[in-house]
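Below you will find the structure I want to go over with you.
Left out: one protein chain. Kept in place: all the others.
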Amino acid sequence: MIELRALLPHAVLIGVGLLVIALDILHVRRRFCCLGAITAAGAFLVLVLDWQGPTAALWQGLAATDGFSRAFDTVFLLSLAIVAIGSVGSEKCAVYAGEYFGVLAFSTLGLMLAASATSLLALYIGVELTTIGLMGLVGFAKTEKRSAEAAVKLFVVGAVASALALYGAGIVYGVAGTTEYHRVVEALGTGREGFPWLMWLGLACVIAGLGFKIAAVPFHLWAPDVYEGAPTAVSAFISTASKAGGMAGLLRFLVVALGHAGDRWLPIVVVLSLGSMLLGNLAAIAQTNFKRMLAYSGIAQAGYMLVAVAGAWAPSSTMAVSAVVMYAFLYAFTNIGGFLVAHAVAEATGSDDIAALRGLHKRSPFLALTVLVVLFSLGGIPPLAGFVGKLYLFAAGWDGGQVLLVSVGAGISVVALYYYLRVALEAYIKDPDDASPLPLARPVGVALAVCVLGTIAIGVYPRPWVSLGEQAAKALAPSLPARASVGTPEKPTLTGAGRVLPNRS
Amino acid sequence: MSVLAPTADPVLWLIVLVPLFMAVVAGILALTRRLEGAAPYLTSIGTGIAGLVALTHRPSRTHGYLGHVDVSWLQVWDRFHIALSVHLDHLAWVMVGVVCAVSLLVQVYSIGYMRGERGYARYFAYLSLFTASMLGLVVADNLFQLYVCWELVGICSYLLIGFWWHKPSAASAAKKAFVVTRFGDVGFMLGLLFLSVAAGSFGFTDVQHAFARIGSGAQQASTLMSNEVFLWVVPLLLFCGAVGKSAQFPLHVWLPDAMEGPTPVSALIHAATMVAAGVYMVARLIWLFTWSSVSAPLRGPLAIPLDVILVVGAVTALIAATIALVQNDIKKVLAYSTISQLGFMMMALGAGNTAGQATSMFHLVTHAFFKALLFLAAGSVIHALHHAPDPNDLRYMGGLRHRMPWTALTCGIGVVALAGLPPFSGFWSKDAIAGLLMERAGWFGHRMSPEGVLQLGADPDVASFGAVVALVVTVLTAFYAFRLWFLAFAGTPRSQAATQAHESPAVMTLPLVLLAVPSVFAGWWLHHNSLLEAYLTNEHGAPMHLTVAVVATVLALAGAAMAVRLYLKPSSGEDPVCGMPRPLYALFSNLWYVEAFWSAAVAPTLLKLGSTVAWADRNIVDGTVRATGRGIVRVGYEVRRMASGQAQSYATVIVAATVAVIVLLVLYEAAASGGMP
Amino acid sequence: MIGLQHYLLVSAALLGIGAFGALTRRNAIAVLMGVELMLNAANLNFIALWRFLTPYSMEPQVFVLIGLTIAAAEAAIGLAVVLNIYREYGTVNLDKIAELKG
Amino acid sequence: MGGWIVTLTVLAPLTASLLLLVLPASRGLLVRLVAALGAGITLPASLWLCWTYDLRKGGFQHELRIPWVPSLGIGYHVGVDGISLSLVLLTSLVITFGVFASWTQKTRTKEFLALLLLLVSGVFGVFVSRDLFFLFLFYEIAVLPMYLLIGVWGTSSKERTKEHAAMKLTLMLLGGSAFILVAILAIYFVQPVRSFDLERLATTRYSPDFQTWAFLLVYVGFGILAGIWPLHTWSPDGHASAPTAVSMLHAGVLMKLGAYGVLRVGVGLMPEGAQHWAMLMGCIATVNILYGAMSAMGQTDLKYVIAYSSVSHMGVVMLGLASLNPVGINGSVMQMFSHGIMTGLFFAVVGLIYEKAHTRDTTRMGGFARRMPGIAVTMTVGGLASFGLPATSGFIAEFLSFYGMWLRSPLLALLAVGGIVLTAIYVLRIIQRVFLGPFNESNYADLRDARTTEWPAIVALALILLVVGLWPRPLVRMIDSGIRTALPWVQTTQVAQYPGRDVGQR
Partner (left out) sequence: MSSIHLLAFLSLCVLTLVPAVMVVTTRNLVHAGFWLLPCLIGVAGFYALLEAHVFVAVQVLIYVGAILVLILFALMLTRDVMDPKEPQTNRLVWWAAGSCGAAMLITAHILFHHPWRTTGMVPMPAAQQTAELGRALIGRYAMPFEVASVILLAALVGAIVVARGPRRDAAASIPAGEDRP
């Protein structure tokens, strides 16, 4: 019974998806707007149900609803709601509104499953549901050649990654005899022989599948093309919710199933993180397309999140999960805002190049302000959310002894600012060639306002989000007996950092 | 070294504050249009009050006056504490008198001279500010205050030289004066730091004690240097300041240019008082220089700071005098003569000890009067000739004694005093200096006075050099002084303007007359019973050496006679001084190439250094920054090419990366666990 | 004796061959074929492991079932995507579908 | 009460800034008045703080603590001591007059003022923060608006566009904050209690090894904003390109954030690290002084001269700091104050000149004193303070810094003192070129002296320079009380020869 209640949000979300498809078929008046609103409302309903629901193991232990899943579900559902409202301005998808929102809802369901998954089976199902849904959504812009290309690329890369992941799941099964995390822990034991080479094989393949999902280097190359080609709202969803979903899956897999083998997977995560931060930021410099730039920036952001994930290797680390949760939140607000600005500008000017933003401050002060908030938040400038979030991520990384990653991350953030500021230059500093006011559909405006407010709110008063993250961390904590509580001085020794002399009188 | 038992009297603050206040008031008046005329009266009264206060507080040798002590000006923790106070001892008292007197007369004179000038009140504000600073310097009780006022005097001089700022030459001269003296000030400041850190205090007495302790080896001077080096370096550093301020070789180049300022300014600050600051400072710290020679590790030429002072003074005196020979600008002649006389004072100080102090102060006082007189007279002439193509040029003058009898007369007195002919004031003081040097040189038989080691002064050989220079310069001085007078006042007018010149108004001639009086009598009066010397030093001054007096007088007369012979008759042709040997003339008229050295070597080098550093900053330091930026962007463009657009290449990367991760990890594990399982 | 390793080896070979096809075929439909081979390999992997390790566990079987479903779903969406691209570009040659890059 | 007043200095500009965003841009006067109010209210507030600060008690007063994210040890904790109080006072002075200086700003006034106030709010925040997290947060808030302020309202010079300058400035400064970030995390994690509160952090004694490298990070990170050589190159271009009020604030106040950070975070928390690197700091500071002055000599653009002079003067700040003794640090903070006022004055004056003469090329100027005597006088006063003339605040600051450094390393002090000549050279040269000499009537027919709203800034700033120079005791007492409690150990620092007896007389 508890399980059924816990499953209620998932079921309702399926219902919402089916409902909008059905309503579309029934020719509801003011379709697009209406369906978007219904989807958003549905998302909120699901959110409420989710939070009302019990903490329980689902599917007899294959998945679970707990603080962790609820925190991430909130990210997904908020993203869904904002994207649903923000999509309303989009002509390109207007024709297939029902299908659009329906598949979006199904993808969200997949993400929720991924966050709840406590077995590779559930994780795989969730991730695939999302990927397959998104493969369709990316191709939804029927008038856009790029949309078709993006879809085919996502399909090719996604299919290979998915096959790899499935193979990897098989290997993990081969090692442990199961893919349920808590039983994997038991099967592996804590010793060195408990982690045979075969596990490397499985681990690498699973991480490849999830790395594709979070667009971490070297699994990232699809992202810029897909983000650029996809309908902008869909890009927003992929870049935030889908990335967060992958991150949630990865985090739970690594921390719960392989929590004792942190030193084993740490090098992989470190390499991914380093590569993502460096390549993502460097490649973003050279971009002229705004969405593409956001894509590369998103790759880099994934790298930042991986810093915290890398920090989670150490049994004593306390912040990693919480930091990732919080960052997923703020990144959703911020990046959806960014894409929606691109969306609004593209609707009006027909171009999503950075140059199309030129003189935005004259054409639409609100959009200009939004883009500033978004860019500065991404760049980690206070008092916006990105600042606190990144600090938290780095703190988590440091907590796990990842001094190198933190240093590189801090340094490369400066490079990142270069391209963020270049956009700010176009949008806010330069004067437009054509100063006519830029029309902004009201729903998009509302969505943007939510994004901006969210970004600022998290930045100014991060406490609720931090505690949300801490709840999520607590949900994963029982599987980590060695995890120390806040305030213990023990931590991995750094050069010269570890020793603490007695207090001065 | 006298021990003073000071009497505290806050009234002494008035010496500094009243002129300062008047400067502020005049400055405010300068902002108005109507009340400008009141400024000179206010500032004159201010200076007068300062003088009166000083007069009523005449300290004796054993009894100084101290201003209010407890003015804590700056305090850092408990250790570093600067309190302001004024201290009127006998040395300061003399100096205050000179400053006030000259300043007052110059201000009165300026009422007439500057009438109708733009910035009339501003001018008097500057003058008064200058007076205040100079008085502050004189009555300073510690090194810090001395330095503060020292700099303020400098900036006042900047403001006054650049008073006619719209003239590019004046603007440049002002800048030059300040910058060149600033070079010396760096030395002064360093010396100050050395000394105050070693002493843990700025106060003269503390510093003095510390210096004695260091000299006797009771205290380690500094980690930077040994006590010996300390004792040698610190006085020299301090002396650097004096070199700048008192226009000694090689920093004398600013003073002739400073004549770009209004003539009364030249009279006041570039002849009578400000340039005397350096001399005054060395005199004030004479025990320090003396001590350094006592403790000097070795004796010999230039081994001790006093030698250096003496040589610098001598060189300065000689160079400046020779240059003065060939100048045609009336103020330039006087300027170089000032430098030369300052050299004399330095020579006297170089002789060391209280005797040197007293002698140089003696010359300082007499010189202040007659040089102020000369400058004011020159100003009077210039004022009268303001229609001439160049009112300063002696070659446009001639025969002015008929048109301007008062000026001619007073100027004549000044000239004679400058030349050092008895019984005018210059004679007495110069004679004292020459005598002192000869005594130190041992020309009178006894090399060392009975007081013993403290009497040690400059090296006898160096002193001999100084004595010789003094005698030579006496000749030269007499010559150029008389040359000046004859060119200006004798003969017939050589320009239209000169024929139409008029005597200046009474407000200008009155100060001339007033200054002429001490120019005539001050020397005799002060020398009588060694008034000043006895007042300043513990000992009774050395009696006048008749031989010296005779020799000096003869030499001066010789110089004067030559000038009379050459210039008495009006000549329309070339200036007779051009007839001297060519190389010498070139050397003199080119100012011994010192000026050229500064303007052609030092200044451009500095500026070049500036532009080089600026270039390097632009292109190397900033260039590196920009190159880094560009490099990163370029890397970005390279990285970008990874995404070729071909979908399968993306997938290939994924597969390859996964395989690579597995292979690498397995290899690593294998290596770590020592082989394949 | 034929053991688990051999089956797994076949599976690995199939995966490699499929991956090779997916990565190198120009034609998007041929890529789909490669992917199907890879999924087959994964399924074979599961069945072999199931047989030799836990013949009474249903988890691998369900996994295979899910894998089959996903294979079908991917085939469906993949073919739709390919048809779409064919309509837009007039080709299914992936080398020529590279307008988005950098 | 006091804590709220402290908070007011942060919030008033911020509130005004937000208010400006919603005001219609067409109401020009209203916009300006709101900005002036937001900025101006900080002046009485900071004066009140100075007035009520108990010097005898010393230490941090007017404190306010609000838990922010307790689980991470983040709390809003503000308070002022003598050091921060003097800098708060400086900031409130400069911003109040800065708003006046930008009264005539024409384009996008509203946004300009909003950003300016945002920046100022950050500056106040840094000075009053007692929490490392908030300190860093405010630090970045103070830095970033510069990009827009320079980018939008700046002016390009011949060689550098304003966009380039803005970008370089922002990236270099934020590059510095990357160092700071790492250092902050290191400090946060190395001590036993998870807290960002500086008060708590100060109770830990960090191991010498840790201090060695963490201090270096802090020094480089904050030092970039303080313009340490060779990471100063953002400063000339940035200052030269920025609009008047921004240059005033940036050179005047913002650069002090860097020095303040080194002082508060670096020296304050890691004394042994500071000791370890003191000579390096001293050397770099000396290079700064000389190099900045020489570079300034080589400039013809008025703003570049001033900008390089800032590099040079910040060298004095760092020199005093590097001395690590009471005298030097007092001099350092004093120089922060003095240079803030001085350079604020400079940039205000230069802005006026540029506005009226439409050029910054000094080779094309001359004799401006004829038409703008007031500006000439104030600029000269600034110049005098700049080369440390007694009776200006610059002298006190430089003298104390040199004196302090002398106690540590006479050699460095010796070199640094040479800077006063170089400074005099370029300052007087520039004054001569601009104001003195013959005036070209035909080129500058409509040159005028300052006008109504332009007077207060330059006159007041010049007067402050003089007043502090003539009577430095109150300010130094305040600063000293701060140093006394914040860095009690500096007194016991064994450096060269610290005078054992009272310095001063009798």
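Letters A, B, C and D mark the chains as written, and numbering starts fresh at 1 in each.
Convention: contacts are C-beta pairs under 8 Å (C-beta built on N, C-alpha and C of every residue); 3 or more make two chains touch, one makes a residue touch a chain.
Since we're looking at a predicted model, the values are computed, not measured.
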> Touched by the hidden chain, which of the shown chains?
Replying inline: A, B, C
> Which of B:Val71, B:Ile632 or B:Val659 touches the chain that is not shown?
Replying inline: B:Val659
> If you put the missing chain back, which residues of chain B would it touch?
Replying inline: 646, 648-649, 652, 655-656, 658-659, 662-663, 666, 676-677
> On chain C, what residues meet the omitted chain?
Replying inline: 1-10, 12-21, 23-27, 29-30, 32-34, 36-37, 40, 43-44, 47-48, 50-56, 58-59, 61-62, 64-66, 68-77, 79-84, 86-87, 90-95
>> Counting contacts across the full complex, list the positions on chain A that touch the omitted chain.
In response: 7, 14, 21, 27, 29-33, 58-60, 62-63, 88-92, 94-96, 99-100, 102-103, 106-107, 109-110, 113, 121-122, 125-126, 128-129, 132-133, 135-137, 139-140, 142-143, 151, 174-175, 196-198, 200-201, 347, 441, 443
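Basically, only the chains that are shown with their structure count from here on.
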> Looking at A-B and A-D, which pair shares more C-beta contacts?
Replying inline: A-D
> When the C-alpha atoms of chain C and chain D are each averaged to a single point, how far apart are the two points in Å?
Replying inline: 64
>> Taking the mean of the CA coordinates per chain, how far is chain A from chain D in Å?
In response: 41
> Rounded to the nearest whole Å, what is the centre-to-centre distance of chain B and chain D, using the mean of the C-alpha atoms as each centre?
Replying inline: 36
> Which residue numbers or ranges of chain C touch two or more of the other chains?
Replying inline: 19, 22-23, 31, 94, 97-102
>> Where in chain D do residues touch two or more of the other chains?
In response: 171
> For the complex, which residues does chain C have touching chain B?
Replying inline: 19, 22-25, 31, 94-95, 97-102
> Across the complex, what residues on chain B touch chain A?
Replying inline: 629, 632-633, 635-637, 639-640, 642-643, 645, 647-651, 653-655, 657-658, 661-662, 665-666, 669, 677
>> If we count contacts the way the header does, which residues on chain B are in touch with chain D in the complex?
In response: 69, 72-83, 85, 141-142, 147-149, 151-152, 155, 158, 162, 165-168, 170-172, 174-175, 178-179, 182-183, 185-186, 189-190, 193-194, 196-206, 220, 222-224, 606-607, 609-615, 617-618, 621-622, 624-626, 629
